[in-house]
Structure formats: structure tokens, C-alpha cells
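Of the protein chains in this complex, one is absent; all others appear in place.
So, chain A:
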Amino acid sequence: MSGRGRRITDEEINELVSRLQSLLPESRRRNMGRVSASKLLKETCSYIKSLHREVDDLSDRLSGLMVTVDSNSPQAEIIRSLLRS
């Protein structure tokens, strides 16, 4: 499935690239306006990297909370009931 032989139009590429722009969070899009495809790809890479870091960080925080959450709290009961279903 290498895509060789299928003619991809510039328009298709531009469409896909601008779709990536719409997926960026507001804070990253703010001063953008119309940017080059390569700038957009760079920004997307930076965004994906920050999301990976967030997953990493949130995993550690969840790990810490697992031991400290009061097992009698309403939150714990909600989670328990969700997990039972």
C-alpha cells in the first residue's frame, strides 16, 4: 500500500494539511493565519509530542492517586460502579 501510481493532487494535500491545522488547540492556532505546510507539520509534531508528555505525566499522577484516593469517597464509589458494569 505504498501509494505509487495513485495521483495525489496538490489540492488533496492542502486539504489534509489544513485539516491538521483545525485539530490544533486554540492556543497554538492563535497567531497562525495562513501558514506553510511545513510550518504546520512542525507545529503538529510539537503538539503530538506535548500530548505524549501529558499521557506520561497523567499516568504518573493516576498512579499516585490510586493509592491515596479515599476508598469511602463518592468518587471511589462512582469508579467502582463503573467498573462493575
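Definition applied: contacts are C-beta pairs under 8 Å (C-beta built on N, C-alpha and C of every residue); 3 or more make two chains touch, one makes a residue touch a chain; residues count from 1.
The criterion applied here is as follows: contacts and distances are computed from a predicted model.
The chain absent from the displayed complex carries the UniProt protein name "IBH1-like N-terminal domain-containing protein", chosen from "Spermatogenesis-defective protein 39 homolog", "Two-component response regulator", "IBH1-like N-terminal domain-containing protein" or "Large ribosomal subunit protein mL40". Annotation for chain A: contacts to the undisplayed chain at residues 1-4, 6, 8, 12-13, 16-17, 19-20, 23-27, 41-42, 44-45, 47-49, 51-52, 54-56, 58-67, 69-70, 72-76, 78-79, 82-83, 85.
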